[in-house]
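== chain A ==
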Amino acid sequence: MVGSGILKGLAETARNFVGSYASEERMTTVEYPEEKLPRIEASRNFPFLVFDGDDWHAGMRCVSCQICEKECPPKCIYIEKSTDKKPDAVGKLQNYPARFDIDISVCMSCQICVEVCPFDAIKMDNAFEYFATDRFGDLVLDKQKLSRSNEYYHQIHPTEAANVDAELAAARAKAAPKPAAPAAAAAAPAVAKPAAAPEVTASTANKPAANDPAKESNG
Partner candidate 1 sequence: MASMNTGIVEQADQIFVVLKGAVVSHLPTILQPLVSAIISVIAVVAVFAGLFALTTVFERKGLGRMQNRLGPNRVGPFGFFQPAADGIKSLTKEDLVPRAADKIVHFLAPVVLVAASFLGYAVLPVGRNMVVTNLDAGVLYFFAAGSMVELGVFMAGWSSHSKYSLLGAMRAVAQMISYEVPLVLASISVIMTAGSLSTVDIVAKQAQYTGTIAHWYVFTPWGFAGFILFMIAATAESNRCPFDLPEGESEIIAGYFIEYSGFKFALFFAGEYLGMLATSALAITLFLGGWSAPFSFLAWVPSWIWFFAKLLTLIFCFIWVRGTLPRLRMDQLMGLAWKFMLPMTILNLFVAAAWRFVPGGLPVRWFVCAAMLVIPFALLSRGLRSEKKLQTRTYRFAE
Partner candidate 2 sequence: MTILFLILAVLAIVGASAAMAFRSAVHAILALALAFVSLAILYLSLDAQFVGFTQIIVYVGAVAILAVFAIMMTRSDSAHHHTEVFSKSWLTGLVLAGGVFTVLAWAVLGDKTQHAAADAPAPVTTVTQIGEALMQRYAFPLEIMGLLLTAALIGAVVLAMPLLSNKSGAKSVTKGDAR
């Protein structure tokens, strides 16, 4: 009979109407500012620079090798090498970025800078609640604004960060016995990295409920 399909459709919407009051499965809405979903560990937004310890400048892992600058597909990274040197994460004297800017209005969050970085210095943040009042100045982040502590990194990507720490510890152990031999120390992270990079992400355990969403506002 003509019209039976329409009646079936009406029954279906009625079922959903009632179901939206009764079943969690149907009413999946999360009322955002009040409720927040647990952050997914693997999720990425914009890059940040990791530093060890308390002083962002002293502990910065970046040695301004400029690989990320070259590999960045939209070319949103700008780096100037320093003229002097400071010890890097492994303890070896290295250059550091005199300037490290990321234009996040250009950045497309592709994570390629993270993949190519041999020093585990740049990682992806997953904070998404950014705002800016200036279209130009506020969206170019300098190295201070980009710096996040290793603890913060542990907070947002615990599994990944643990692996990175283990590798760095190994590299430090390698480098520590003979700090006078810079060639060996320089080789250590560079060699370790290509093999290790997949492994880092490989074991990214995923537990969506693992993170505490309350701690992540990052204005």
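Regarding selection, all candidates are chains of the complex that A comes from, given by their letters.
Going forward, a contact is a pair of C-beta atoms (placed from the backbone, for glycine too) under 8 Å apart; a residue touches a chain by one contact, two chains touch by 3 or more; residues count from 1.
Every value quoted in this text rests on a predicted model; they were computed, and no experiment measured them.
**Student:** Touching chain A in this complex is which of the candidates 1 or 2?
**Tutor:** Of all the numbered candidates, the touching one is 1.
**Student:** Note which residues of chain A are touching candidate 1 in the complex, please.
**Tutor:** 1-2, 6, 9-10, 12-14, 16-17, 19-21, 26-29, 31
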